[in-house]
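Right, I'll just put the structure down here and ask away after.
The complex appears here minus one protein chain, its other protein chains still in place.
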Amino acid sequence: MESLYIQSFCTLRNGTIRLNGEPIYGTSENTPVDDFLRSAYRQLHVDYPKFHKMDVLCKATFLATELMARDAGPYPTDTALIFANRSSSYSSDEKHATGIYATQNPGASPATFVYTLPNIAMGEISIRHQLHSENVFFIFDSYLPEFLVPYTATALYDKQVREGLCGWTEVTATLCDVLMYRVGRSGSMAHTVTNLKRLYNDHE
Amino acid sequence: MISTTPIAVTGMGAISAIGNNVAANFQSLVDSKPGIAPIQRLDTCHRGRLLAGEIPMSNAELYDRLGLSGETAYTRSTLLGLLAATEAVEHAGGLNDGCRIGLVSATTVGGMDATEQYYDDYLISGEHRHFIPTHPCGYAAEQIARHLGISDFVTTISTACSSAANAIMLGARMIRAGLLDRALVGGTDCLSRFTINGFQSLMIYSDSHCRPFDDHRNGLNLGEAAAYLLLEHPDVAGRCGRKPLAYLTGYGNANDAFHQTASSEDGEGAYLAMLQALNVAGLAPAEIDYVNAHGTATPNNDLAEGTALLRIFGSEYGLPPFSSTKAFTGHTLAAAGAIEAVFSVLSLRHQVIFPNLNFEQPIASLGIVPQTEPVNKIIKHVLSNSFGFGGNCSTLLFSKSDD
Partner (left out) sequence: MSELTQELKARIISQLNLEDLTVEDLDDNTPLFGDGLGLDSIDALELIVMLDKSYGIKLSDPKEGRKVFETVQTMADFIEANRK
């Protein structure tokens, strides 16, 4: 199998967004996740009105994807999407549950229910970047590059696909722990478990 | 081009509204006996009125059937999953003979059924607090793996209604990549107020029996189910003297990239998924003998899927017999891809096409007519579609085993 490389990476964590290790936007660590993402959208001049309908998981992954597109160019239409997290779509699940289990005026919001699945985040990215590619969303206890690295390699090799967009996308109303990265056939940082652990653990 | 080794299916297990095991499910299908009825068991304001494919066993009965201690917390999804997974493993002849085995399970409901029942209680009394850890989506797979002694690899896939098909795909890929010898793959979802209320808010829940591919269809009925298949490398199956029930020869997954919950008019995601499955199997559309459609009976899905079918097969004359079995079981969400994979294998084993119930008139703009009666035919290759929210479209291709 050909070697693969990490071509671009983006973290959203503790109120700061870093692109390829460089901070490009920051607020205080205590800023609520939704406020952090909304102000990043404005300050980074992202123009996509449907952003505001998204839940925090979709907003965070959308922003990271957008920033890496600005950095490393548009995504090929067959870019495989390989995401994983621990809490699935928890923030929307909680919102939907609160609405339908309320003792006074229970009711469901269709716009909230739509987001009660983790893979909608990949759907939003696919719509934005017109990707008709393979998507998979794993639920793990914690970030597991030991699985994701060989899985990504096989997925790209199996289908002769040029790129993968991968990530650990753990986002709830109170926590944003996102590492997303583009994997391709050229670059300078090898796509290895060691390198990904380093990127993930680097909290500078 | 990597090896396209067909993957052997050596065991199956299933529980749904039309039967508590694979044989019972098969009998209902050929007898045209659906399992959709007004909800009886779930504690919801819709009980007695809203139609669903409910399994007529209480959680207590499931515990008993499995011989489980009432002291350990198992959600309904997990209980259903345990029954189906156990059946699959027993059918295949067991797991523990030194092979590398993984479990890839799928769910969307997770432990939500227990949470919605006990949440208010948690703060007041300790009686149900042992259910708290069962809430996350990954917990069911962990419990099923522990129960069956699977430890080499365990994961959960959660991609809406295509989850189980994606779990089956992942198992096959891991076997082909030499990472596993065997993979127990499938999914489980039980009914819950969470999903019932959600689908109603989208106004796609029918107030009558669902009518897949009918011009007057007006929505789905939800259902609950669990189903698992045991996949093996054919060499491993051969060494252990296991006769494959069928082979998984193709699979595909593609994103529709149109809308969070609706499908594009030309069914692009569905079309691409089916095309990929055919390419992986190295087959032409004309070689498909039966399509088990996703066919939820929503106005949107059936139109988009019907359009995609016509694109793949060229015209209504090129269309093989097709049917949706969701009028039997209801839409079982993350279990759908697996229960319908079981039905696809049954179709190959028994050389029978299962009927698409409640059909009267074709969709006006498409004119396609599903198979409405069970019928025996020569069947060598079956396509099974599962399309999920988020544009996640998956197709599996099963081929007859000559054993």
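The letters A and B name the chains in turn, as written, and every chain counts its residues from 1.
Methods note: a contact is a pair of C-beta atoms (placed from the backbone, for glycine too) under 8 Å apart; a residue touches a chain by one contact, two chains touch by 3 or more.
This structure is a prediction, so every number in the text was calculated from the model and none was measured.
Colleague: Of the residues B:T195, B:N221 or B:T261, which one touches the chain left out of the display?
Modeller: B:T261
Colleague: Out of A:P32, A:P76 or A:P110, point to the residue that touches the absent chain in the complete complex.
Modeller: In the complete complex, the chain left out is touched by residue A:P110.
Colleague: Residue-wise, where is chain B in contact with the chain that is not depicted?
Modeller: 201-203, 259-262
Colleague: Mind pulling the chain A residues that touch the left-out chain?
Modeller: For chain A, the residues touching the absent chain are 38, 49, 52-53, 105, 107-111, 114.
We adopt the following convention: only the chains that are shown with their structure count from here on.
Colleague: For the complex, give me every residue of chain B touching chain A.
Modeller: Touch list, chain B to chain A: 2, 108, 110, 112, 115-116, 119, 136-138, 155-160, 166, 170, 173, 177, 179, 193-194, 197-203, 253-261, 268-269, 272, 276, 388-392.
Colleague: Where on chain A does chain B make contact in their complex?
Modeller: 81, 86-88, 93, 96-97, 100-101, 107-110, 113-124, 126-127, 130-141, 147, 150, 154-155, 157-159
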